[in-house]
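Structure below; questions to follow.
Here the complex is missing a single protein chain, while all its other protein chains stay put.
Going in written order, the chains are labelled A, B and C, and every chain counts its residues from 1.
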Amino acid sequence: MLFVSIILTSLAGALLAVLLNKRRAGMLIPYIAAALSSAMLIVMSAPVLLGHGDVILSLPTYIQRLGEFSLRVDSLSAFFLIVMAIVTMCVSIYSVGYLREYENKYNLGRMGFLFNIFILSLCMVFTAGNAILFLIMWEIMSVSSYFLVIYEWRRADSVSSGLMYLVMTHVGTAFIAAAFLLMWTQTGSFDFTSFAGIREMSELSGTMRSGIFILLLLGFGTKAGLVPLHIWLPRAHPAAPSNISALMSAVMVKTAAYMIIRCCFGFLGVTEVWWGLLVLLIACISALVGVVYALAETDIKRILAYSTVENMGIIFIGIGAAMVFQAFSNGDSTIPYLADIAALALVASLFHVMSHALFKSLLFMGAGAVISSSHTRNIEKMGGIGRRMRYTGAFFFVGALSISAIPPLNGFIGEWMLFQSLFLSQTIGDPMVNILIPAAVAALALAGAIAAACFVRLYGAVFLARPRSDHAENAEEASNSMLGSMMILASLCVLTGVLATFIVRIVDKVSASVLGTSIASKVVGGITLSTPDGGFSHISPLAVVIVFLLLLPLVYLLSNRLGGPQRIMREDTWDCGTPLGPRNQYTATGHSQPLIHSFGRYVGVKSEVSETKSSSPLIPARMKFHQEVEPVFERYLYRPIHRAAVELSNRIGWIQMGSIQAYLAYIFVTLLVLLVVFR
Amino acid sequence: MIIELIQTFLLLALAPLVTGIIRSLKARMQGRKGPSVLQPYRDLLKLLYKSSIRSRDSSWVLSIAPYVCMAAVIAAALLVPVIYTGTFGLIGDLLLLIYLLAIVRFFTTLAALDAGSTFGGMGSSRELFISSIVEPTMLLSIFTVGLISSTTDLGGISMNMASTGLDLIEPSLLLAAAAFFIAILAENSRVPVDNPATHLELTMVHEAMVLEYSGKDLALMEYASMTKLLVFFTLMANIFFPWGIATSMDPIALAIGLLAYLVKISILTLAIAVVESSMAKMRLFRLPNLFTMAFILSLLAVIAYYILGVA
Amino acid sequence: MNLIDGLAATFLLIAILAVASGRVLSLVRLYSLHSIVLGITAAAVAALTNAGHIYIVAALTIALKGALIPWGLRYVIEKIGVHREVEPLVPLPVSLLICGVLTALSFYIVQPIVTGHDILETITKNSLPMSLAVIFIGFFMMIARKKAITQIIGLLIMENGLFMAAYAVAYGMPLIVELGVFFDILMAAIILGLLAFRINRTFDTVDTTILRRLHD
Partner (left out) sequence: MIELLLLIPLVTTFLLYPMRHKRAVEAISVLASLITFAATIYLAYQVYYHGTIDEGLLYMDALSTYILFLIALVGLVANLYSVSYIGLELKDGTIGKSKLRNFHLFFHLFIFTMILVGVSDNLGIIWIAIEGTTLASAYLVGFYDRDTSVEAAWKYLIICSVGITLALLGTVLLYASSVNILGGASDALSWSTLMDPTVLANLDVGLLRIAFILVLIGYGTKVGLAPMHTWLPDAHSQAPTPVSALLSAVLLNCAMYGILRFHLIISGSAIGPEFSSNLLLLFGLLSLATAAAFIVLSKDYKRMLAYSSIEHMGIIAVGFGVGAPLAIMGALFHMLNHALTKTLLFFGAGNILQRYKTREITEVRGLVSAMPATAILVIGGALAIVGCPPFATFISEIMILAGTIMEGDLLVAALYLGLLAVVFAALLYQVGRMVFGDAPDMEQGEISKWRPVLMVPLLAAIGILGLWMPNVLETALEQMTSLFMGGMT
């Protein structure tokens, strides 16, 4: 019943958005509807997560041959739904204030309509219980988000990014469809519950399973933005209005993780070790490539988008590790704890899904607020905004801390568990695993460190020091609805980290429903989290906080005790004698130079210094630094495909040369050939 | 509980001394007389009495950074075993310790950008560069230790290794220790990565970041970095070579532990002094070569563990 | 039976002659002759099988195709002032060679049907390959000649071949169908003629190779 009202509320919101277009209420009511349905989603999913049984809603059947259309909320769905609902609720609140910027520029009715449809389709994707229904909802999700990406259609880059996104995602869908249909040929039913039977089909060949797996990985990998299928992501996410970027980065890409978990563990059963290793490899590359690109960017939203690529990489490292361990524990149950370690990896991955949803939506919202008031997306033109937008700055800071895995915020907890699960791989005596897992550890460490560098740079360039443009100087604090929603998310980032033990308990139920192994009793003890092997390691996020809360005042008091109370004088920054202007500061590009110098060349970041000579050989009259990111994947992977297609088309093009004699000859030749062949 | 606190205090108390000894040793090796080994204590005390000057352009980030850094370093100090294997390990493990030190890095580098000075940006940029590329090495060395001792719990590592005996000194441990040593140099701004004594714009890394601090703020930052150095030394001493450490509360064991600790720290101090006196600071973009070597060492450490361990 | 085979051979021969013909007007005359041979064949079939309704078809064939349509074509040619040369795309000798190949091919294609037992029980079945050849030749003529008029004649020759094939395999089609087909062909010829007028008016020529504005 609740489910029906969720759907109806969203639809009503969409409808009202169109009807109330260009009225004051049209900027409020659709988002209230979205927030309301998100709230109801939480109410509906929470009991499922706590183990009160699945929620099932039967929809009208489309046609008999395609099976029953039903929506089903089980633990896995419920987890993703709650994560989604929290984000969508905050984004809805945020949108009320944020969208004022678009008033009189773009049609707000369209936004309200698409917003609600998008959220509804997300919800349906997480709950669809039938392959065809899933595909429909999946594509509606893609199409509605496509329209949101091109919401600012007067900007040419929005439109082209949108198209690229739509095409990529559609190609992805083609792979998914193929995979589902292959599974359907095995079970004869489109129902997901019947797909689960594939796990037990011993007669199904390994080649078939692997084929399906590869198709799934290609399909969902596109949506997840795994390298090299990621190219749409850093274009589409920034092109959309910020509230939508938040939804896309925080929720939409997670649908891929959701389905990969569901399909691999739930339907196919992880039978081959190399699946997991492949996922692990791709995920590591994604994490690294994503973060290096993020570091090379100066567009705030593109930085965040690339960071999404990185974080999806981290999430998939967890999934890949879980697959590796699961495959081994399926094959050999004598190795101790393997199933537990698999569960730990998956729990880590799911935890990070939640963390990333929270902090990335927070960051995108903050970015939206900053962009609205500074009228630029280029961080080189920002600076000093933190003093104008105190609260936005503070909330963004929390987001930056989380994403940099600063303990005890949620980003850290996920990474900690992930590292631990990787450390525990030692019980497996497979050379491939023993080489790839340490490599994954190293990749994760490097990605994490660079990510922190990236967010130090971002926060520093945007919020600290002196403003680099007039707009930045006159930035105004965001409206209350925006601040309120950011505050909720920021506090959640802290709380989910501090109270991680409770969250892990819940996440464990989810992973147990997928893997069949519960580790809560082994992992969670009071306020500590430990590894499930009985004492490898442990951590207590709450204790970390307590220690900090004790130490900070202590340090403050002690330092003020010794040598008298702190006296502060305000002076100009030390300037070596020449007054400092905004241009004397380190630029963001300059700040990331050393790292880009070392890593950028592997992903096509090119920089060049040109100087104009003056009379003195030592002091040039003018120096110019130019850095550009050569789109390696586009250039060496996608453009050749595109060119080949156009080239081939051109070749085929002469068919239609205009000569009727030639046209008749085609028919004649076809006729003769067929008659001779099939006489 | 008491002993754990005592050893943390010990660590905190010894930190400026270690820095003083290094400076003194370096001076001797360079043929100078050098300041007293107690000079760092005096400096800190002096700074504490002075008022702080903060830039007009800076924000709350710069103001809180010294306190946060200090708190994080102390929290890290709480975790390391010094003379006794028991620690406040309830809080977390080695991984947490690394991440606590990451807090220090996060805040110092961010605060360095706060005043909008060119030096701050430069230092921040270089520091992040160095610490980022050394991070995988650090994690892999820890991974190796974790593999060898079957835990990443700090007290647990010391305990397991110290009680198992010397047969644990195997190639992978040595390789990991070597890698970790390079990581220490990098993390603590020592030569050849950085020169703690320089104030030349082009070569500063850590000094460039703390240039905007003065008075109490500077005292805290300096003290935090001194403590951080000793925390790393202690890690090296008691995680990679924990032999000698007290595994029980027995007073004699504790005494031996203290002695062993002092000896090990002295050796490390000497090692640093020797390195710093005999090597020149490397060019910034030469550093990746060094760190790649360290990384390879740590990777070899892991692989050696599997190859030799499985065989 | 020999009569039918002989007529069919003549029929094929005229088609080949049409390909060889270099003048538009003689082409029309050959078409007229071709149709008359078809009509005679129909009458012969009617006589041999005692099928009354085929006489009607035979008469219609001679009247419509033998006289009316050639007259119309001639009218169009004179009215437009079509140049008397045929203007082949493929030179005449080569065309003839190809006609030979096409004839051989058609024999090859339908050979299993003609020689197979109990497949076709018509007395006329031997003329099937020849009528198929005529269809091919008509088709080829449309491809190998430039003028709109020659294309129309090619189409008409194809259709003649088709009727011949119908006699060959089944003594023609049901009357109602046959009449409908006649009607359609007549209409097609008229519309094509009208269009030829429009082409001439628009482009000042009936050369179809210049119709190349629409292409990709």
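Structural remarks
Here is the rule we use: a contact is a pair of C-beta atoms (placed from the backbone, for glycine too) under 8 Å apart; a residue touches a chain by one contact, two chains touch by 3 or more.
Not measured: the values here are computed from a predicted model.
Considering the whole complex, the hidden chain is in touch with A, C. Across C:S21, C:S95 or C:Q151, the single residue that touches the chain missing here is C:Q151. When the full complex is taken into account, the listed residue touching the unshown chain is A:I140, out of A:I140, A:L281 or A:L637. Touch with the chain omitted from the figure is made, among A:L19, A:I32, A:A46 or A:V159, by A:V159. Across the entire complex, the residue among C:L64, C:I109 or C:I149 in touch with the chain not shown is C:I109.
Those residues of chain C that touch the chain absent from the view are 51, 109-110, 112-113, 116, 119-122, 135, 139, 142, 148, 151, 155, 158-159, 162, 165-166, 169-171, 173-177, 180-181, 183-184, 187-188, 191-192, 195, 198-199, 202-203, 208, 211, 213-214, 216. Residues 60, 62-66, 132, 135-137, 139-140, 143, 150, 153-154, 156, 159, 163, 166-167, 170-171, 174, 177-178, 181-182, 184-185, 645-646, 648-650, 652-653, 655-656, 660, 663-664, 666-667, 670-671, 674-675, 678-679 of chain A touch the missing chain (whole complex, contact as defined above).
In the analysis below, only the chains that are shown with their structure count from here on.
Chain contact topology: the protein chains form an open path, each linked only to its neighbours in the line. Averaged C-alpha coordinates put the centre of chain A at 35 Å from the centre of chain B. On the chain C side of its complex with chain A, the touching residues are 89, 105, 108-112, 136, 139-140, 142-144, 146, 151, 208-209, 211-216. Residue ranges of chain A in contact with chain C, taken from their complex: 653, 656-661, 664-665, 668, 671-672, 675-676, 679.
Interface of chain A with chain B (complex): residues 383-384, 386-387, 393, 397, 401, 404-407, 412, 416, 419-420, 422-423, 426, 429, 431, 434-435, 438-439, 441-446, 448-450, 452-453, 456-457, 459-461, 463-466, 528, 535-540, 543-544, 547-548, 551-552, 554-556, 559-560, 562-564, 566-575, 580, 582, 584-586, 590-595, 597-598.
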